[in-house]
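Rest of the complex left out; these chains stay put.
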Amino acid sequence: MAKITMRQAISQALWEEMERDERVFIMGEEVGVWGGTYAVTKGFYDHFGEKRVRDTPIAEAVIIGAAIGAALTGLRPVAELMTINFAFSAMEHIVNEAPKLHYMFNGQMTVPMVIRTVSGGGRQLGATHSQTPDAIFAHFPGLKVVAPGTPADAKGLLKAAIRSNDPIMFIEHATLYQTRGEVPEGDYIVPIGTSKVQREGKDVTIVTYSKMLELSFLAADQLAKDGIEAEIVDLRSLRPLDMGPVIDSVKKTNRVVVAEEGWKSYGVGAEVSSRIYEEAFDYIDAPVKRVAQKEVPLPYNAQLEQLALPQVEDIIAAVKEVF
Amino acid sequence: MEKKEYLDLYNQMVVIRILEENAAELYQKGKIGGFLHLYIGQEAVSTGLISARKPQDRVITAYRDHGVAINSGLSANVVMAELLGKATGCSGGKGGSMHMADVNKNFWGGHAIVGAHLPLAAGLALGDLYQKKDGVTICMFGDGATNIGYFHEALNLSKVWNLPVLWVCENNQYGMGTAVERASAVSEIRQKAAGYDIPSDFVDGMNVIKVRDISKKLIAEIRAGGGPRFLEIMTYRFRGHSMGDPERYREQDEVHKWQENDPIGIYRKYLTEEKIAKESELDEIDAQAAEVVAEAVRFAESSPEPAPEELFAHIYAEEN
């Protein structure tokens, strides 16, 4: 299998799906002539043309709203929001239109749409541009929220998302695009709503997703040196949330750390740890630890920003605390 | 236009009027819940407008949608059943007054967030353009909706992408209790279209034939590839914004003056004066319409509630 970057994996999935299905098209800011601000759609404009690779004005609400409308007519838009910080400008359409139409009109309308966007801090972009508010989008039934942590999952999940008939928020991470990994060629699909054990271990369970998966691997390597074998469960999807592999792991290790990049309060770790206690109360030997971002708007200064973001050391420390 | 077409327009307006009056009663009786926005006074707007469309033309509107549903070809039965939240309603009882639709009739709802459906309309039009279909999307909204950002983003995109969409502002002078001039920088709403270089027109919304004629013209221009058009239709709602509106914001004299411009009365006068129909024929239609609505009420009241398991149906198109 080829080792390619996350960027290439996502680009490949998009390209193949567009080749496969005329109904699939891309719209968003700078997806065309520029080639995507993260270069994911580089070359698409020349190959697929302006009909299927549509640059839009800076108008997030109509980017998502028009994608919804196009989806209602049977097309399969992949609408890009340059970063998730701009999703607030399309909030109504993301959480109160796309997820409601199928239900509210009793199944008459379907919204086969993918919203591709990018979360994550660590690039000194300041408070308005560095957020990882993934959890708030997962609060809404009717919407699906996917966030891959490996190139293979990114390809397989994006293909599954594009072929799904439901509105799906596909959250990439700003500092994962260079991450390399083996990615199956061709038609590789990862079903949406399936968590996955990314590393086996018997001593402690680290539940995580997206960028924090990378940090969790590093933490696990460190911990192994101290003789602690961490099992890493990657959620991959926040809604639907597949607790199965998490619970299985917890029943084996009896110790859990949940690691997310976003703020702790009302975040992903809150839901996951609550579910763990609900489903495996008797198996928990020590309080589940949440590793997350400090509760501050992210500052520009690099040192302060890193102090606010969860680090490998934080995961290691948390793991040691559950023993 | 054939005589039967003339009479059909009259019939539609009367059915809407009687249906709305019955809805108001049923609301008072507590048989209809939520918000109820009546279309009384505005019947000529959607009747004339939608009569100008072809089957491939899509219609989408706001929450004041009962009349639009009837004009789009939904039966009084499924509309009334939806108002009562029954399983037989056009949205299975899940949508209610503000969320009616029948995509098979190319009626795309029924949307309750002010202005939020304009971006959807741009997308519906994009869908037709992309698939090289010759449908035109007709998007209706109120005067108040033209002040929200969604309006701006949708109109701009429709021009930049030359989308086949007819933007229709139903200017009934108020957004809830706020008069147009208290909320909008321009009180001639069509002036806003100039900011997007979209050709605009306007028409008396109390005259169904005038509304129909201008709509036909604009829809044809759009279908010919002319890009978006904007139509401002002057009208007035005879009732409150929704049931239970204290109406502190307008004088009853104003309301009465407008009520003298009853679109149904005006059209009735036109039909008889132009010798298109006799009083007796129209009385006959009135009677039939009353019966249609009475039957719709019976149908709705005797229809079953949605089954409890419906609660979990259609959250997603696919479970996985």
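For reference, chains read A and B in written order, and residue numbers begin at 1 within each chain.
In this text, a residue touches a chain if its C-beta (ideal position, glycine included) is under 8 Å from a C-beta of that chain, and two chains touch if they have at least 3 such contacts.
Every value quoted in this text rests on a predicted model; they were computed, and no experiment measured them.
Could you write the composition of the whole complex as a label formula, given that just one representative of each chain kind is shown?
A x2, B x2
Everything that follows uses one rule, which is that only the chains that are shown with their structure count from here on.
Just give me the whole-number Å value for how far the CA centre of chain A lies from that of chain B.
40
Going by the contact rule set out above, which residues of chain A touch chain B in the complex?
Against chain B, the touching part of chain A is residues 25, 51, 54, 56-57, 59, 61-62, 64-75, 77, 92-93, 96-97, 101-112, 141-142, 144, 164-166, 191-193, 240.
Considering only the defined contacts, which chain B positions touch chain A in the complex?
91-95, 99, 101-103, 108-110, 113, 116, 118-128, 130-131, 149-150, 152-154, 156-157, 160-161, 313-318, 320
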